[in-house]
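With one protein chain held back, the other chains of the complex are shown just where they sit.
Read from first to last, the chains carry the letters A and B; within each, the first residue is number 1.
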Amino acid sequence: MNNEWPLWEIFIRGQHGMSHRHVGSLHAPDAEMAIKNARDVYTRRNEGVSIWVVEANNISASSPSEKGPLYEPSESKVYRHPTFFDIPDEVGAM
Amino acid sequence: MYAQMVKSAGTGVKPREEMTEQERAFQDKIDADIKIEPKDWMPDDYRATLIRQIGQHAHSEIVGQLPEGNWITRAPTLERKAILLAKVQDEAGHGLYLYCAAETLGVSRDEITEMLLDGRMKYSSIFNYPTLNWADIGAVGWLVDGAAIMNQVPLQRTSFGPYSRAMIRICKEESFHQRQGYDAIRKMAEGTPEQRKMAQDAMNRLWYPSLMMFGPSDKDSVHSAQSMAWKIKINTNDELRQKFVDQTVPQAEYLGLSIPDPDLKWNEERGHYDYTDPDWSEFFDVIKGNGPCNVDRLAARNKAWDDGKWVRDGLLAHARKKRAKQMAAE
Partner (left out) sequence: MTRDEAFSQFLLRMGDNTLILGHRVSEWCGHAPVLEEDIALANTALDLIGQTQMWLGLAGEIDGGKSADELAFLRDAWDFRNVLLVEVPNDDFGRTLMRQFLFDAWHSIMLGRLMKSSDEQVAAIAVKASKEVTYHLERSSDTVVGLGDGTEESHARMQEALDYLWPYVGEMFVSDEVDTEMAAAGIAPNPADLREEYDALITRVLTEATLSIPDSRFAHKGGRDGRMHTEHLGHLLTQMQWLQRAYPGASW
């Protein structure tokens, strides 16, 4: 059995943020530990933030948006998760 | 620069007319500064080269924890201890972001870690040098992080989206590292005669290894040409090294530290400093595993990994039990 900890995608809403934003990923044995790890890795445990964690293989992602023959998406690729979306300035204190 | 001599997986830049339609479209996208995202089509060589480069970079962050970590328990004040610990913790964070970026290319963190541990993948030569006195901690921040930043700032514009975003995040923290390093060595350079001696000693030992971080001249390298065409390498090694020397010399002068290169001098015509190249035979020795600390560094990483196995397995086993119980209850 593969004993690698699953990968989780981390979404954080800052104190004054309006919505949860993807901030990155990490590994954890389960959702509870993923939340704790997210606090340590991505928020340095700033208070007043809300954290969502989603196991990466539970996320379905759209295919790349470019249409037409030039940028043909590959149908066969396994799911690969997006990481490190920008965090807006208003939640900068995370 | 934490990725040295990354060989591109291909044989060099393909002439446009030899590219398939898909390859041409891919190259057009890169030329138009459109980011490549994980689910986009990409040449196998691009993927393989990126895994090597991002992996080597991530490994460097993790192995790089060791030389600086060497001084955490001996930091001379509570504040210095906290700053150093926070800095080495940041390195772990950078490694984590980069491993995540590599995972988007289809290689798991455990897989890529194993490749470091059994020697299939490399990390930067610089971390095979020892930290011998407290001023080394300042010098590492100032020179080593300074050299790393030279490469990382342009890499924020690299073509692969997750790598680019990781670099943006990392660069924000790295400039803090360089500043704290300079602050620490400045305190030494302006301190007692013994402290000045430590600072100069650190400079003497770390100057050439810092220059080596950029790798040997690659202006004629087919691998570099391909990587540059793919925008996963932005400048040549020599360009970055020159930029680093030009930036560092006045900083050293301000501290009153001498750079261990008698031939270092300003070249009015070029508008740059002339400097002596590092001893590349020493560099190749280090790369081959014969640096002062190679064996110890890899042994330390292997020990952490092996000793940690029962912890990783234990926590995962508990998570599975808990899940099974929840499922049974539902």
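Just so it is clear, contacts are C-beta pairs under 8 Å (C-beta built on N, C-alpha and C of every residue); 3 or more make two chains touch, one makes a residue touch a chain.
Quick caveat, the model's predicted, so the values are computed rather than measured.
When the whole complex is considered, the residue among B:L50, B:V88 or B:L155 that touches the unshown chain is B:V88. Touch with the chain omitted from the figure is made, among B:Y2, B:Y46, B:Y99 or B:Y123, by B:Y99.
Subunit A meets the missing chain through residues 5, 26-29, 32-33, 36-37, 39-41, 44-45, 47.
Although one chain is hidden here, its contacts on subunit B can still be listed: residues 62, 65-66, 69, 72-82, 85-86, 88-89, 92-93, 95-96, 99, 134, 187-188, 191-192, 194-195, 300, 303-305, 307-319, 321.
One rule holds for everything that comes next: only the chains that are shown with their structure count from here on.
Between the Cα centres of subunit A and subunit B there is a gap of 24 Å.
Residue ranges on subunit B touching subunit A, taken from their complex, read 21-22, 25, 28-29, 37-41, 93, 96-97, 100-101, 103-106, 108-110, 161-162, 165-166, 168-169, 312-313, 315-316, 318-319, 322-323. Considering their complex, residues 3-5, 7, 24-27, 29-30, 33, 41, 61, 63-64, 69-74, 77-78, 80-86 of subunit A touch subunit B.
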